[in-house]
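For this depiction, one protein chain was excluded, whereas all remaining protein chains were kept in their positions.
Entry: chain A
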Amino acid sequence: MNFSEVFKLSSLLCKFSPDGKYLASCVQYRLVVRDVNTLQVLQLYTCLDQIQHAEWSADSRFILCAMYKRGLVQVWSLEQPEWHCRIDEGSAGLVASCWSPDGRHILNTTEFHLRITVWSLCTKSVSYIKYPKACQQGISFTRDGRYLALAERRDCKDHVSIFVCSDWQLLRHFDTETQDLAGIEWAPNGCVLAVWDTCLEYKVLLYSLDGRLLSAYCAYEWSLGVKSVAWSPSSQFLAVGSYDGKVRILNHVTWKMITEFGHPATVTNPKIVVYKEAEKNPRLALGRLAFPPPRAAAGAASSTESKYEIASVPVSLQTLKPVADRANPKVGIGALAFSPDNYFLATRNDSVPNAVWIWDIQKLKLFVVLEQLSPVRSFQWDPQQPRLAICTGGNKVYLWSPAGCVSV
């Protein structure tokens, strides 16, 4: 596996098209669309201002570029480069912009979360949704694109509205028993909505599609609560990561916890494989070479190769002590992701920032721990197979699969 040549990018805006054929990247105020296989530039669009957010439509025919400072959204068509569309929010301002699942409506969140304007690309109609909630994850579309769940706040109470995406009709509107709703997420089967509260209170509520409360789950009181939530692709499990460093798995039949995964700093079970990233030191080899290339010594720092070694149990991982008197401490499970085949769950404990834990969901046990040399920034699963890609901010990508792991 090799890296391609480096392309300029601004604001980390680089997205693959949903059909996998194109790659859109933003450079300042330009939008560059490349072909995935050849990486040749197919289209080049120029926007009016620096792009803050770019998003593909679901059918890969349109790309929206949002410029929050100017309050503008420009939409480009891939098939007709001369087609243009510009949405100006004017004095209302723009805070967030996203596509609807049918690829023909754009939802703009105005400043101060005053309202969400639904602009239609096919008709002249405009819809307004008042008082959306300003929270971490306030909008969630179902996977089949039929329904939109929106978190709202009225009269100091949290509400959830469910809209039908085809005609933007309000289907259900109900209030939730949360103090301060932090996020909502649909289950992949589109029938259950998970709602979780702010981190000051551990509460996970599960609502059915028609607005009935199915279950409420609270693991403990008083300590900081839910940090991250993830559904399994089969909608069987809901993984809740909290600030106490544990992931609790709820099952879809009873909505009760079936197991909890702890993330201790020492791994003692000999059945768990611990991969430690280690640097391959090239300096040792230099002395033996007849003509040691002088550049190698200079470039050693940037081009060190690293490989994975299997560390023998018991292994103690690097921990990070959080600052006690600051908000949003670096503890707890910050990242959760299920593999697409529902077999594995990858987690990151923020107090052990260099490690990624991979859990076997079939056996509900810890499977593998990967420890990197630097803190893990993000990881993502391959959409089709159980392969995990990890990046730590260095110049390497780390790939793990049940067969083994490699650093590229």
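Miscellaneous remarks
Quick note on the criterion: contacts are C-beta pairs under 8 Å (C-beta built on N, C-alpha and C of every residue); 3 or more make two chains touch, one makes a residue touch a chain; residues count from 1.
In the analysis below, contacts and distances are computed from a predicted model.
A chain of this complex does not appear here, and its UniProt-recorded name among "Translation initiation factor eIF2B subunit beta", "Afadin- and alpha-actinin-binding protein isoform X4", "DNA-directed RNA polymerase III subunit" or "glutathione transferase" is "Afadin- and alpha-actinin-binding protein isoform X4". The hidden chain makes contact, of the residues A:32, A:181 or A:209, with A:209. Checked against the full complex, the candidates A:21, A:115, A:159 or A:377 give a single residue touching the omitted chain, namely A:115. Remark: the omitted chain is touched by one listed residue; of A:2, A:91, A:312 or A:384 this is A:91. Touch with the hidden chain on the side of chain A covers residues 58-59, 62, 77, 82-92, 102-104, 110, 112, 114-115, 119, 121-126, 130-131, 146-147, 153, 156, 164, 167, 169, 171, 179-180, 189-191, 208-210, 222, 252-253.
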